[in-house]
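Rest of the complex left out; these chains stay put.
Each chain carries a letter (A and B) given by its place in the written order, and its residues are counted from 1.
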Amino acid sequence: MQLGMVGLGRMGANILRRVMRDGHTAVAFDTNADSVATLAGEGAVGANTLQEFVDALEQPRVAWVMIPAGITDKVVQQLADLMDAGDIIINGGNSNYREDVDRSAALSERGIHYLDVGTSGGVWGLERGYCLMIGGADEAVGHCAPLFTSIAPGLGSVERTRGRSGDPTPEEQGWLHCGPSGAGHFVKMVHNGIEYGVMAAYAEGLNVLEHANAGALEQEHSAEITPLDQPQYYQYDLDIAKVTEVWRRGSVVASWLLDLTADALYENPSLEGIAGRVSDSGEGRWTVKAAIDEGVPVPVLSAALFARFSSRGEAVYADKLLSAMRKEFGGHVELPTGE
Amino acid sequence: MQLGMVGLGRMGANILRRVMRDGHTAVAFDTNADSVATLAGEGAVGANTLQEFVDALEQPRVAWVMIPAGITDKVVQQLADLMDAGDIIINGGNSNYREDVDRSAALSERGIHYLDVGTSGGVWGLERGYCLMIGGADEAVGHCAPLFTSIAPGLGSVERTRGRSGDPTPEEQGWLHCGPSGAGHFVKMVHNGIEYGVMAAYAEGLNVLEHANAGALEQEHSAEITPLDQPQYYQYDLDIAKVTEVWRRGSVVASWLLDLTADALYENPSLEGIAGRVSDSGEGRWTVKAAIDEGVPVPVLSAALFARFSSRGEAVYADKLLSAMRKEFGGHVELPTGE
């Protein structure tokens, strides 16, 4: 069948490539003409305007939008204005699922189907395939199933879950119809919330290893900061890159994120050039807000999110207040850097 | 009766002053001769050596040791070597309660009583009185009761607890025999653990107020960091000093720490000269460790402790790892400062 792609950034382009590899045809649009030319050179039909793009698609059209969240709404509207009843718009970007709920309801009044597809895989999706979490009506999902099958990783070399046999289900191939509109991005949102927590668990633990030689470092004693208790037990100069490597095989914490951490540390053991100001792209925040709405406790996921905020200096005012209070009740004066 | 004080820092000196104010006699020792002279000028018997100090005390001697935790053990041993069976040593410093348990057992073999007295009140104790949390044997506590009564705040203007009447109990006067050796410093340890949590609650909340104008500040949009949702609701330029002042009367969060915060912010609204590198002096760490030993969850107290560690830059290695992972899976590059 055929897939149209609006937005030829790394993810959009690679999704199209996976589709073409499997023998589907492709129509490619981007505001950047070079990107269009590149994909056209690989076998896609290139389109330089939205109108050209829509015209090049066979009905019912299937148009995947893969652009920054900030402009998704505008482009989807423009696209919809050019499309017909029965056509399908797929939003694969990192939208807030609430927008999908509203947008889908509005488009359905015009007979246009709308699918929200949370897409995980990052820069590795071309080879690994993309994990797809899909929200929307059964009919439209069913229509696009062959495309999802091509984009998703497939069974691959990952062992099947105990008890599963026979033809692999879609979820075993890496794509899942999660529920009605918004369900795809809801599941993707929580996926990213979990990602924050898992990443922080590794980062904190490795930080404990990195400081395992605290007892060997000279200590300045002061009344302000408590000395290290029993320094004889903190005399380890560990090789963190090797530790992450050894955990990759046979350990309980083996994972793809650990693989990537081992990659990063093997290449750059002292993490030079990285300041540690950690960005967050929305889904972590939305996950915690959703948990609050549901009344579900997420102490780990929220701690991971807040550690990112703190890494960017957003706790400084609070910290100043703490020092100010300590000075008030105890006459404590801050120690200089390196205390 | 009589109290001897070893260590004439602010707290030791002021405790002695409260005792003398109530008509007790005092013996004062410090390695700093000026400190001894000052207290002698106020009516205490000055001692320039430990031997002089012990000789000046009537039997059974009552010697309060108020010195840094790091040298407490040595001085208590020296003192004990000069004392006799039936004498009482009081440790009022911030010791780990486990040391009290061990030390008390050792001294009791020589017939010397040992009391651990957690002492709260900071720089304000001279006027407010000191809150005393005491561990040790009944007999020694009973003997020293008149001294504790003088050092503690007394009933004062604080309203009595509903249902209490008649003669005020010791705990109503601000001192409590908590239990056997170590119990005093155990309770003081938890007191300080709570203090960390309460301080952090204020600091975090006020930080939310400080950022309440986030929507009015210009935002650079980027794909890396999610934009502020609905900036029209974050347009408040609040006066934090006034907010802490208004909460002092009638609100649920009124407290002495809030009073002190209002003091600090009235004097220095922008907290100039404070970097926000928050020290911790041991009890917060011990409280969390005790909670872990007991299997008791302390998510708030530990979060408060860890925020102090982070304020001193101890999360940076972890944060670098997070950025390194993000680069690996998503090609994300850190934003420059001020993102």
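Rule of thumb we're sticking to: a residue touches a chain if its C-beta (ideal position, glycine included) is under 8 Å from a C-beta of that chain, and two chains touch if they have at least 3 such contacts.
In this text the structure is predicted, and so the values were computed from the model without any measurement.
Novice: Given 2 shown copies, how many make up the whole thing?
Specialist: 4
Here is the rule we use: only the chains that are shown with their structure count from here on.
Novice: Compute the distance, rounded to whole Å, between the mean C-alpha positions of subunit A and subunit B.
Specialist: 44
Novice: With touch defined as at the start, can you tell me which subunit A residues reach subunit B in the complex?
Specialist: Residues in contact with subunit B: 10, 68, 70, 122-124, 199-200, 202-204, 206-207, 210-211, 221, 223-227, 256-257, 260-261, 263-265, 268, 271, 274-282, 285, 299, 303, 307-308, 310-312, 314-332, 334-335, 337, 339.
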